[in-house]
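The complex is shown incomplete by one protein chain, all other protein chains being positioned as in the whole.
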Amino acid sequence: MYVAVKGGEAAIAATHDLVAQARRGDPNVPELQVAQIREQMKLATARVMNEGSLYDEDLAALALKQSQGDAVEAAFLMRAYRTTLPRFGSSEPVDTAHMAIRRRISAAFKDLPGGQVLGPTYDYTHRLFDFALEAEGAAPQPRECDCALAAHMPRVLDLLGAEGLMETEAPPSGDPAPTDVTRDAAVFPAGRDARLQMLSRGDEGFLLGLAYSVQRGFGGNHPFAGEIRMGEVSVMFAPEELGFEVDIGDVTLTECQMINQFTGSSEAPPQFTRGYGLAFGQSERKAMSMAIVDRALKTRDLGEACAYPAQQEEFVLYHCDTIEASGFVEHLKLPHYVDFQGELELIRKIRREQDERRAKAPKIEVEA
Amino acid sequence: MNAPFLPGSGFSDPVLGPQKIFRVMLDAMSRPGLVQTVPDVGVRGPDGAPREAFALLLALCDHDTPVWLDASLRQSAIARWLAFHSSAPTTSDPALASFGVLPLGCDAPAFEDFAQGDARYPDRSTTLLVLCEALVGGEPLTLEGPGIESRVSIAPRGLPDNFTAQAQENHRLYPRGVDFLLLAGDQLLGLPRSTRIIKETR
Partner (left out) sequence: MSVLARASLAELTSLTSGIDLPQVEIVKPAEIGTLMVEGRAGGGGRRFNAGEATLTRCVVRDGARLGFAYALGRDKAKALLCARLDALLQDDARRDVLMTQVVTPLADAQQRRTDDASRRVAATKVEFFTMVRGEG
């Protein structure tokens, strides 16, 4: 039960001032500009956009500044702001095959049509500190190739359908509009559309842990990174008032297609099955974790036994949301005086009754 | 984009305008049978419906709320106006509609064909905006139920055929069922599914 508390206004106002001062830190150090965060903390802003479920790099940068870099608090700011905005509609599904590629790799196929490009990645760095970054200096001029990449790079897994060894991904008949868990609360068993939406909004750390559990054996199948691509995709929107679709700009997306071995079941023949991850910005760890967990949650569809935590959709989906999880855990900080008083009274009463029962109980004399 | 389309106008004040309209609708729904006056909030739509109807639709509808219009309205400037100002999609399937507009003399589907909600989510149902000739001078009806102290009498004129019998049946489905907003000019009357309608016998 919730019981309101009153008071504390002056203390709360004072804490607002104090947190502002704490956020600013030493005034002798120049203040961070939002644009600096947007340009130089791109991976942090991407995480805030994903878990805040709102693509807006400037807002994500502001959220990080306001929250002193706390990604969860920043995502909360994004979610709260989102609720104040009207929704104009839904985009056409983004076409990741027509991505302006900035990174594209496959750990399963060496030779891809269009080639593999590493793009900006930390994968092949040595994880040694670059103390030069402590001093301000110009970044090295990147190398350039004479020719640009192909404008259209087909998705690798689409090329593999021919042999029939790969699970196909096709729209269900009628290409229905997806469920929106922000409008209608998820029901279980959840459709793939609801699952993917919830994973998209899900906490990177939680999904990473679950994906790791799948790989370590708590999931029963070994994933391969079939393709990971990152780059800019144009967003197409057909407003009701216009009646035709328009291109409204680009978003940066990371897409991951995982391939998993599958020995077959009564429902499906032995084949490779797929897991899918899609994330805002450059968010490779998130997209990969999402793809592995998406595949793990397909157990019911494929007639597999549901034996591991990552396969239990109510467990995974109900607990992956950053904002819900942090809200419920952190609300324990707020006054629960009446609740606790009630519990205290209860324990005292039980004790008292127990003592009374003991006092009344006839003493049994045992002769020695 | 170059079609001869007259956009009319939306709320003159995008914050206070819809709030005033919501207030009137709230009063109408919580005091069934008590006639409310819809204020002019600057909304202007094409010919074919009173400007108050456009104000109500604009306050209620958005991209997430499909609006059922009959075949002739769906082809009309009204549908285009609605899409332009509210982004609400129109639908020909009454079961998908969040809102529905029944113009005068319209050949409406049975009320039970509109979204009725379900036991868990009775709110997932259609609200019907019924355009009338007047809210007085018609067949007298007595109303009872939540929001009415004892009984109240109404006499809307120009209701769709068979309205009363269907609305009575609708009440029996409670908590499922549709809700009605009856509008004539700037006069508005709410008839939620919780209201019992009794035909007056003389």
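Going by the order they are written in, the chains are A and B; count residues from 1 in each one.
Assume a residue touches a chain if its C-beta (ideal position, glycine included) is under 8 Å from a C-beta of that chain, and two chains touch if they have at least 3 such contacts.
All figures in this text were calculated on a predicted structure; none of them were measured in a lab.
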| item | value |
| --- | --- |
| Contacting the left-out chain in the complete assembly, out of A:Val29, A:Leu85, A:Ala185 or A:Ile364 | A:Leu85 |
| Residues belonging to chain B that touch the chain removed from view | 1-2, 4-5, 7, 9-10, 14, 84-85 |
| Chain not shown, touching residues in chain A | 49-50, 53-56, 58-59, 82, 85-94, 96-97, 100-103, 105, 110, 115-119, 142-149, 155, 157-158, 168-172, 175-182, 191-194, 196-197, 200-201, 234-235, 237, 239, 241-242, 246-251, 255, 257, 274, 276, 278, 280, 294 |
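Assume only the chains that are shown with their structure count from here on.
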| item | value |
| --- | --- |
| Chain A and chain B: spacing of chain centres that average the CA atoms, whole Å | 41 |
| Residues on chain B engaged by chain A in the complex (per definition of touch) | 1, 62-64, 83-85, 87-89 |
| Contact footprint of chain B on chain A as seen in their complex | 86-90, 183, 239-243 |
